[in-house]
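One protein chain is absent from this view; the other protein chains keep their places.
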Amino acid sequence: MKDSIAITIPAHPRYLCVVRDVTVSMGKIYNLPETDIENIKLAVDEACSNVIKYACRGDTTQKIDIKFSVTKKGFEVVIDDNGIKAKPELIEGRSLTDIRPGGLGVHLIKRAFDVVSFDETKKKGNRLRLIRRLDKKAGVQ
Amino acid sequence: MKDSIAITIPAHPRYLCVVRDVTVSMGKIYNLPETDIENIKLAVDEACSNVIKYACRGDTTQKIDIKFSVTKKGFEVVIDDNGIKAKPELIEGRSLTDIRPGGLGVHLIKRAFDVVSFDETKKKGNRLRLIRRLDKKAGVQ
Amino acid sequence: MKIDIKDYKGSPIITPTGDIDLYSSPELRAELMRLISKKTRALHVDFGNVSYIDSSGIATFVEGLKNMKSYGGRLKLIGLSEAIMEIFRFSKLDKVFEIYGNIDEAFNS
Partner (left out) sequence: MKIDIKDYKGSPIITPTGDIDLYSSPELRAELMRLISKKTRALHVDFGNVSYIDSSGIATFVEGLKNMKSYGGRLKLIGLSEAIMEIFRFSKLDKVFEIYGNIDEAFNS
């Protein structure tokens, strides 16, 4: 549990603002640069929005667990749900030159995080692991 | 899990700001008046500070679970730890006319919440239940 | 998020306040679509009070723009903060939308 915090929210868009606030708080505690914090906040929001839309399909009685930690690897966010299993090979943002609604979230997640991977060993639901590598400046003083 | 969120932090003062942010977010989601949100934020901070100081005694490997929910009873915050059991009969703020450092936290907690009670049935550690009654105006629209 | 709609020189200005995310964007979409269904010629969105926008908000505006273009209407975005402008740039949408610094610039264009 050292240097890690966990939050559980209902799979309801109403609570995304709480997730954003916690993401920003953690980014500040670990002295990430302000633009990195903004990008990470948006990316975590996008990942949780996708869980609400695709894994839980609007079933707001389900919940989402989000764990934030800072390790040697970097700033890590792990998002767990018990919804419908994603097919990672089918998750793809639209081409950015193809102007239409949707398909931006995945791009925004990949912009903020160096590692974006589903834990394939998880039996039920999904576990998405997001890691942003930190340079030496960041981290608790 | 309906209309409730949970957060787990290390028993370290560094994470109190996250708890404050989540408290404010929840207060806003449930449309509490701004001064109530400020008072509740301070009270939850004071309660968690006391867990860090007295239940965990600076052992930052321990953790604190905080659950926020809105029920018919009101806005409820439940704070769990696995630290040293409190003796509720010994928890007392100082007289406000006796000017000395300390002894304010309990007053600030009681100002914000209508119910402040330790769950005596919990075997290990403490569970503090805080309830602020809501008037009809508040709540999700 | 709150949404304020005012008339300015005969055109509506939509002013959302707060965060535009998966929770609030359906309400924004409903307002946009209501105005678009009336074949509003020029629609202005003032971003001055928008603190945050995610991809669901962006998608709402892309949808609005497509619908307006179908009848020759114009959707003008005004006063985007640097952080929000940056998301439009990253999404290559800064070239797709009409974006202005302030309301007068938008009206005189």
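Note that the chains take the letters A, B and C in the order they are written out, and that residue 1 is the start of every chain.
Note that a contact is a pair of C-beta atoms (placed from the backbone, for glycine too) under 8 Å apart; a residue touches a chain by one contact, two chains touch by 3 or more.
Bear in mind that the values here come from a model prediction, so they are computed numbers and not experimental data.
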{"item": "Which displayed chains the unshown chain touches", "value": "B"}
{"item": "Which residue of B:38, B:59 or B:76 touches the chain not shown here", "value": "B:38"}
{"item": "Options B:14, B:57, B:73 or B:133, residue touching the unrepresented chain", "value": "B:14"}
{"item": "Of B:3, B:46 or B:81, the one touching the omitted chain in the full complex", "value": "B:46"}
{"item": "Absent chain, residues of subunit B that touch it", "value": "13-14, 16-17, 20, 38, 42, 45-46, 49, 52-53, 96-97, 99-102, 104-105, 107-108, 111"}
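Basically, only the chains that are shown with their structure count from here on.
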{"item": "Chain centre separation (subunit A, subunit B; CA means) in Å", "value": "27"}
{"item": "Subunit B and subunit C, separation of their C-alpha mean positions in angstrom", "value": "41"}
{"item": "Sequence positions of subunit C contacting 2 or more other chains", "value": "none"}
{"item": "Shared interface positions of subunit A, touching two or more other chains", "value": "14, 17"}
